[in-house]
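With one protein chain removed, the remaining protein chains of the complex are shown where they sit.
Chains here go by letter, A and B, matching the order in which they are written, and residues are numbered from 1 within each.
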Amino acid sequence: MNLDALTPIFVSTVVAATPLIYAALGELVTEKAGVLNLGVEGMMLVGAVVGFIVGLSSGSLVLGYLAAACAGVALSLVFGFLTITLQANQVATGLALTLFGAGLSAFVGRSYAGQPIDGAGPLHIPLLSDIPVIGPLLFSFNLLVYGSIALYFAVQWFLNRSHAGLKLRAIGEAPSVSHAIGHPVLKTRYFAVMFGGACSGIAGAYLSTALTPMWVEGMSSGRGWIALALVVFATWKPLRVLLGAYLFGGVTVLQLYAQGFGLHVPSEFLSMLPYLATIVVLVIICRDPKTILLNQPASLGKAFHPDA
Amino acid sequence: MQAATLKPLRLALRGITKRYPGVVANDNVDLSVQPGEIHALMGENGAGKSTLMKIVYGVTRPDAGTIEWEGERVTIDSPAKARSLGIGMVFQHFSLFETLTVAENIALALDHRDPPSTLDARIIEVSERYGLPVDPRRLVHSMSVGERQRVEIVRCLLQAPRLLIMDEPTSVLTPQAVQKLFGTLRRLALEGISILYISHKLDEIRELCDTATVLRGGRLSGTATPRNEDNAGLARLMIGSDLSVCQLAPKTPGEIMLELTNMSLGSKDPFGTHLRNIDLRVRRGEIVGIAGVSGNGQKELMAALSGEMLSAYAGAVRLAGQPVGLLGPAQRRRLGLSFVPEERLGRGAVPAMCLADNALLTAAQSPGMLRIGMVQRAAARRFAQQVIADFKVKCGGDQSAASSLSGGNLQKFIVGRETILNPQLMIAAQPTWGVDVGASQMIRQALIDLRDRDVAVLVVSEELDELFSICDRIVVIAQGRLSPSRVPAETSVEEIGSWMSGGFINGNESAAEVADAAA
Partner (left out) sequence: MLQLEKRAAPSNGMRLAAPLFATLLMLVTGLCIFLVLGKNPVDAFRVFFIKPLASLYGLGELLLKTTPLLLCALGLAIGFRSNVWNIGAEGQLTIGGIAGAGVALAFGDTESHWLLPLMLLAGVLGGMAWAAIPAFLRTRFNTSEILVSLMLVYVAQLLLSYLVHGPWRDPDGYNFPQSRMFNDWELLPLLWEGVRTNIGFIFALLLAALSWVFTTKTFAGYRMQVAGLAPAAAAYAGFSERRNIWLALLISGGAAGLAGIGEVAGPIGQLQPQVSPGYGFAAIIVAFVGRLHPLGIVLASLLMSLLYLGGEQAQIELALPSAVTGLFQGLLLFYLLAADLLVNFRVKVSA
């Protein structure tokens, strides 16, 4: 096969992977602070609908993304209030957030379903986009795709190079120790949860304005959960989140091209691939309990109360 | 004297009161510390020492009372504030992050940030000056408890403190390491640093401290000059009565109940200790004690004995001659094993369940508790009531939740439950850890009574005094290996202490390396 045929596959892989990168990096930071937010799917859906509505009515997609991030933050604050301040069970609250987000987004988006929107077009970068081969391959994407790469570098730097990131990781390991030496555990966890919310919101907006530029009820179709699985698969490391997201992007794209390769498998079975791949990947990573024990933030999912 | 009166007190607490739901942890407590003084804060478990120190270090805030620092009234509302005043604290359960390096751990607690390069140099400088060797690049989880304590102390010293709080620092050290620590502390005191030394160990306080403030039940029960007192006098201040001593009547042990032969077992915990070539025999009618610094394989050995961790082959563990290495906890219990785990809440008992339901946890297999898979609650209640009565467990009855009991009373309940099950072999891990003196006494006596009834008893403890007073034989665990056994009368604290740092291991590893890792 020649390069011309591969370029669209590569491009659509990157495009499909981008929402997973946002959602999974956001969740990664949340989990590094010791909070397990299973509400990614719900926050994505709300981000999708809010980003779509604001983008459509204001005519500015960037405004839409901002609004989607704010919506994600708002939902994550509800989650944070329940789990961090009120110490509710994180698993149950996360599930509630997903169910609530699904309901809320369907409710808010009811009159927008199926409406067209001018989706995010490729960003034309002078000179770079015009280079043959490399131009279409690397410099033909929309803003959010470049944003996802920037986000990766930012998260990587924050967690491994910055003092604040060290504090956040420490809180995820042992919140009682952090509290004893005087770090603000609850405040940090709130920020981490809000960051996750903002990322999920943007991931959602990407779905409704770039990937399939329209709003459809339940359109994230499990991507929020796949993002959660990606964090485990990545053993809580940003670089592996990035690679994992491209791997999943590739699996998603495969089903689109499979027919073209002369594979006559019913489309439903091809659509199952990302979900089955998620399970397979989880099995591979979790097989040795020590891999998880060594990498998972030690306080993940456990409530912390300063007076206890 | 003139000079002393001119200088203001380093720290003065007046009328400190702190209430928690259901308890008053500190009730109108006064305490004053001179510059350069080593000041003991004494009291038995639950007397309120730790709460008081958390208040000084700004982790908790008092409900009433004032704090004066070098003559000025201050409010300490955070550990950062405490550090900025010049207060450092070494916690009993170390405040270190296992997955981070020494330097990262230290950077996290420094309020003025240093670039990593100069920080490493400063760590090395301070650690060399005070004889506290630490390597800034090492990951904390790979270090022994003794090394971790050094990291904590170095971390405090980097802030040039004028008051250093040490919370039960010797509970994790070998006797030799205790002497080294005392040397460091005396040197710090000579440099003018005040030390608040929290402990319940009378000998150590008499040896080290200039003055002592004693708490009992959250209140001030007196102050003393430890050097001028004897243990009995200090104990009276601390517990309000005389210490009674356990008596072991001479007894010839019977047949072998528990036998481990050359057992090796890897730990499930990535930071755990692997057990290596363990040989151990416990006979009917004897108490065998396992001494050792925590983190040397005690946890793994207990799990291997209880059946929570299975051995590689059945014959690795034998109970009354039967191979049980591949049997789970419930099956081993049926063969006469009882086990009192170290963690009371959450392992030995389910916090949210009532005592009757907690009785079922291990007593379900006793006659009458189950009928065709159905729980007989009346039988469980009777069982719990019997435990409560026989072991004088203070509680609201068999329907009160395990979490509502004090540490000592819950431990009495668990020991009672395991005793009434009529074991052939009783294993107890840290049976009196964090338990008040009255309950400790009772629990030790219960173990001795079992021995006198020809039960084989195995006790793991970090308190050497305890082991010397109740054991027929003592073995030492270090780095996952078990030493030969010694009769207490024929050994000494020094010998056991050197064994605790691996002194009994001869083989390929160099002795120095071994000693350092366990120190």
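The criterion applied here is as follows: contacts are C-beta pairs under 8 Å (C-beta built on N, C-alpha and C of every residue); 3 or more make two chains touch, one makes a residue touch a chain.
Since this is a predicted model, take the numbers as computed values, not measurements.
Among A:211, A:229 or A:245, the one in contact with the hidden chain is A:229.
Between the chain not shown and the residues B:64, B:330, B:378 or B:487, the one that touches is B:330. When you scan B:93, B:227 or B:347 for touch with the missing chain, the hit is B:347. Annotation: of B:80, B:139 or B:370, B:370 touches the absent chain (contact as defined above). Here the missing chain is touched by one residue of B:179, B:244, B:277 or B:403, and it is B:403. Counting over the whole complex, chain B has residues 21-22, 306-308, 328-333, 339, 341, 343, 346-353, 357, 360-362, 364, 370, 373-375, 400-401, 403-404 touching the chain that is not drawn. Within the complete assembly, residues 38, 42, 78, 81-82, 86-89, 91-93, 95-97, 99-104, 106-107, 110, 217, 221-222, 225-226, 228-229, 232, 266, 268-269, 271-272, 275-276, 278-279, 282-283, 286-289, 292, 307-308 of chain A touch the chain that is not shown.
In this section, only the chains that are shown with their structure count from here on.
If each chain is reduced to the centroid of its CA atoms, chain A and chain B end up 44 Å from each other. Listed in rising order, the residues of chain A touching chain B in the complex are 163, 166-167, 169-170, 173-174, 177-183, 289-290, 293-294, 298, 307. Taken in their complex, chain B has these residues touching chain A: 58-60, 78-80, 82-83, 91, 94-100, 104, 107-109, 113, 268-270.
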